[in-house]
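The complex is shown incomplete by one protein chain, all other protein chains being positioned as in the whole.
Now for chain A:
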């Protein structure tokens, strides 16, 4: 039998809840025996604080240990809050890219997907992105989340979706083993499949990773097709340095609208490029569900606005709780927009090594 959660956790899209009320409602949901997930209820017993009593504000989330490494082993079923009851609609178990070791996995609930798609497609409306367009997504599908998100975004906007699947782990493996040529051949294979679609279909939205787009940009024929047909390029999955972004926007695809997303499996979605981001690419998260802080990795304290630090991510929703996760990325700390909790981030780039693993982005 499902249990109703505090309505503040499912606030309407045009209303910003009180942050403290939101956090406290989330703690009640995730740490009450009737509603919390088996994982969190078990894990709470090992915490040196009581989430129900001690986590009152967003700043208090820092008390949580970073538990994401445990998601490499936890049964996905144990991550579902019991408050959903036996009919919880889990639309998938999605995994991280495996950039920093064995993959982490999360159980993904339908109601969160609906909230995120609603939020993100509103951002698209604000930018005047087309409705009813044909999308071409040259991105990873399962076990990764992105493909599923894009399929639903396109559908919500009345679009058709064509997909060319991309296996980022294979590419990373090739690069790690010094088989860059093999990775290159794979990328050419992907581009060839994309070419058939660009040549024959009226593709209006291209969803792609920066490394793949870089390779696409070497083919004048494809560049011409994209400039002729595509109205929006949605990019995510890997970082894009400021110089490449400038070249893409001004020289390679000057007529196309750009929409960057800074996604992470551990926030179950992506933050979106702020409209009008010119010199630096600023990403705003879906606050208060998703919040960032940019910290000095040595001290854990926030760096000043405009300075670079490592990104800490929090995800809080009815479907999941992943607080205080020190991500692999470094970014510039940016002032949030009005009403947003935490920081925005700009010019995201991966750290060179993370947990002693060399970070290889590959094409994803």
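We adopt the following convention: a residue touches a chain if its C-beta (ideal position, glycine included) is under 8 Å from a C-beta of that chain, and two chains touch if they have at least 3 such contacts; residues count from 1.
FYI, contacts and distances are computed from a predicted model.
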item: Protein name (UniProt record) of the chain left out of view, among "Cysteine desulfurase", "histidine kinase", "ABC transporter permease" or "Aldehyde dehydrogenase family protein"; value: "Aldehyde dehydrogenase family protein"
item: Omitted-chain contact residue, chosen from A:2, A:102, A:242 or A:275; value: A:242
item: Among A:88, A:110 or A:252, the residue in touch with the chain that has been omitted; value: A:252
item: Hidden partner chain, touching residue among A:63, A:76 or A:217; value: A:217
item: Residue ranges of chain A at the interface with the undisplayed chain; value: 180, 184, 214-215, 217-218, 220, 241-244, 246-248, 251-252
